[in-house]
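Heads up, one of the protein chains got dropped from this complex, but the rest are sitting where they should.
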Amino acid sequence: MMEKIKDFIEAAGWPRLIIGLFLLVLFITAPFVEVNIFTSISDVIVRFGMWGILVLAMVPMVQGGCGLNFGLPLGIIAGLLGAVTSVELQLTGIGGFLSAVAIAVPFGIGLGLLYGVLLNRVKGDEMTIALYVGFSSVAAMSMAWLKLPYKSPDMIWAYGGSGLRTTISVEKFWYHSLNDFWTIQIGEHFYFPTGMILFFALMCLLVWAFFHTKTGTAMTAAGSNPEYARASGVNVNKMRIISVVLSTVLGAVGIIVYEQSFGFIQLYLGPFWMAFPAVAGILLGGASVHKATIMNVIVGTFLFQGILTMTPSVINNIIQTDMSETIRIIVSNGLILYALTRTITIKSAKVKA
Amino acid sequence: MNNIKSQENKNKVQRFFINNAVPLLFILFAVLAIPMSDLSVEYLIAEMITRLARYSFLVLALLIPVIAGMGMNFGIVLGAMAGQIGLIFVMDWNVMGIPAFFLAIIISMPLAIFLGWMAGIALNHAKGREMVTSYILGFFINGVYQLIVLYSMGSIIPISNSQIVLPRGYGIRNAIDLVNLRKSVDRLIPLEINGIEIPVMTFILVAILCVFIIWFRKTKLGQDMRAVGQNMEVARNAGIPVERTRILAIVISTVLACIGQIIFLQNIGTMNTYNSHEQIGMFSIAALLVGGASVAKASIKNAFVGIILFHIMFVVAPRAGKTLMGEAQIGEYFRVFVSYAIIAIALALHAWRKNKEAEFARRSLRVDADAAGTSE
Partner (left out) sequence: MKGWILKSSLIIILIVLAVFLYIIGKEHVIFVENNTFISGEKVYEPYEIVRVTLDGGEPVEIKKPKGRSLGRSKVSTTGLNHSILVEILDDDDQVIEKKEAKFSVKNSEAELLLNIPAFMNDAEGWVANNQKTIYVENKPFTADGKTYEPYEFVRVILDRSKSLEIKKPGDGHTGMDSGVVTDLRHTLYIEIMDENETVLESKEVSYTVEHAQVKLLINIPAVMYDLDGWITDYED
């Protein structure tokens, strides 16, 4: 029994356990400070669904040896193009959602290819360059949003008409199209967005399946030991580009899922900071710069979004002041910081008699 | 013989263009965009003198961590925040002029040292990821700064000057007019040429910092930092306390940034309590990179050239955008785009060069091995 517990602790890692316990404490405290526990749990689940695929997008590049994808905004931009085009074409419901995805994917592939080629030239410094490539693309795209030939009155500036608005509502189109698919609603406070969670599960399944194909295993090999992989006949550069394209496409899909739940498409500088919660999510789930699993995604996203949702509401009620913004800054960046400064301990192999 | 000479010259020219790609790009941009922007040369010169006075100290604060091999220190934001807290107290106590300037520096110094020390420790735990870590650290400490300035000041920390407090009774206002020390350093030694005010004292302070940096490079600590920057393991084997040296580099940088931010704010005259420090990291680093510095090598010359080129772009871009595309908004986004793209390009070039050099080294090793093999 003790052995089993010890194994679990080692597998999970102390940091995750501490944060998990902290989250539990927040959940327990909630009712005592007049925070409705069912609303909170629903909030956490919804946010988990919103961010899940964006965090999942981190996995291919990490496995492929390209580090954490701070350039996620590129994928998000592809997704935005899909979403905006779908609104322009006045598509609604699940059909609208799926068409947004369908349009976004080719953009994601195109942008991913360019991005991948760049990253192949800068091996070793991928993360910092990805960060700035992400920022510059958002700014470059902001210039484009002003000039692209979209005409739908739901999206254009009202008076003096050229250029897209900063925030576009999808309420009339595919708002909650996933969330409301087979929803489970218990009482006034508990809400389970079945559709979105199912879609996330589907994406996880696809990624898991991919990594069990020949290409997938080759990619993992290229990521963990490029020299050995090259010697075994794997085209490392090609694998890296595929990993980048996959990450970018997942980012594109992820942002559309996010938007259908959130209700708005955020253009211009909207995607600017979006890589960070995704990076935080996966690092918190136990991934490192070189290795990430789907379990990391699920655990990490849940913990991160859980803490981010619960901490402000509980603390606000305790000290009777609205400090949510500041608390969010401290908590999310503190968690990322913590994950970045973790020293990686090499666990010795256990020999079973 | 001639072929070899012309090949050598071609290589030299090639290398010159690659090494100085970024500044050259910017000069090209300036040459194209200035006429498009309709701004007069006198205006640009006056602006550049002001901006040099404003930003030089801050950009120079970036040099020391580069020497120690820690890349671009986004943690200068921490120093900026420390300086701002010092200024808040000075404004609260109603101290004026030059005494206020020095008092602000003295009281924010302990905080700057503490923050720099903490940042140094964090960066030591994230070797190889210093830039990203210091970037996030900036955001994290910004949250703590808000905790202090937006919530604790006026409630837990007593503030008697109600003019700087928010209407709700606690928390500092968003914008504070620094009447007490507006331009107090700039105008200490008044000089006017052609109607342009020259902030002599500020430039003197900057010059002192330059002398300090040049002297520092020659001290034992400076040499230690260079050794650590070139190769941590070799330095450790030589008996240099690597971790402590790195922490010291960040502490010095943070303290200099603290002073730099106070100089910056006394020049502008207004402090945006929650925003003034946020972009400082990005602007200063972009300027340094534009001046031709790289993650591994940065000099005083890079700082000054960079500030001028970067800020020409900054001032000219919105106007040029308006002339070119009919909308000033495009110019604004263009400005953001160029600021980040320049960092991306500079970093990419540096990484590409590093990879090429490693490859070249590998190839020459193989050639030597072959040569050795065949001569056996």
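Read from first to last, the chains carry the letters A and B; within each, the first residue is number 1.
Assume a residue touches a chain if its C-beta (ideal position, glycine included) is under 8 Å from a C-beta of that chain, and two chains touch if they have at least 3 such contacts.
A quick note: this is a predicted structure, and the numbers were derived from the prediction, not measured.
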| item | value |
| --- | --- |
| Contacts of the hidden chain among displayed chains | B |
| Of B:30, B:46 or B:107, the residue in touch with the unshown chain | B:107 |
| Touch with the omitted chain, as defined above, among B:99, B:128, B:190 or B:326 | B:99 |
| Residues belonging to chain B that touch the chain removed from view | 93-100, 102-103, 106-107, 109, 180 |
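Here is the rule we use: only the chains that are shown with their structure count from here on.
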| item | value |
| --- | --- |
| Chain A and chain B: spacing of chain centres that average the CA atoms, whole Å | 31 |
| Interfacial residue positions of chain B with respect to chain A in the complex | 71, 122, 125-126, 129, 131-133, 135-137, 139-140, 142-144, 146-147, 150-151, 325, 327, 329-330, 333-334, 336-337, 340-341, 343-344, 347-348, 350-352, 354-355 |
| Residue ranges of chain A touching chain B (in the complex, touch as defined) | 70, 118, 121-125, 127-129, 131-133, 135-136, 139-140, 142-143, 146-147, 163, 268-269, 276, 289, 321, 323, 325-327, 329-330, 333-334, 336-337, 340-343 |
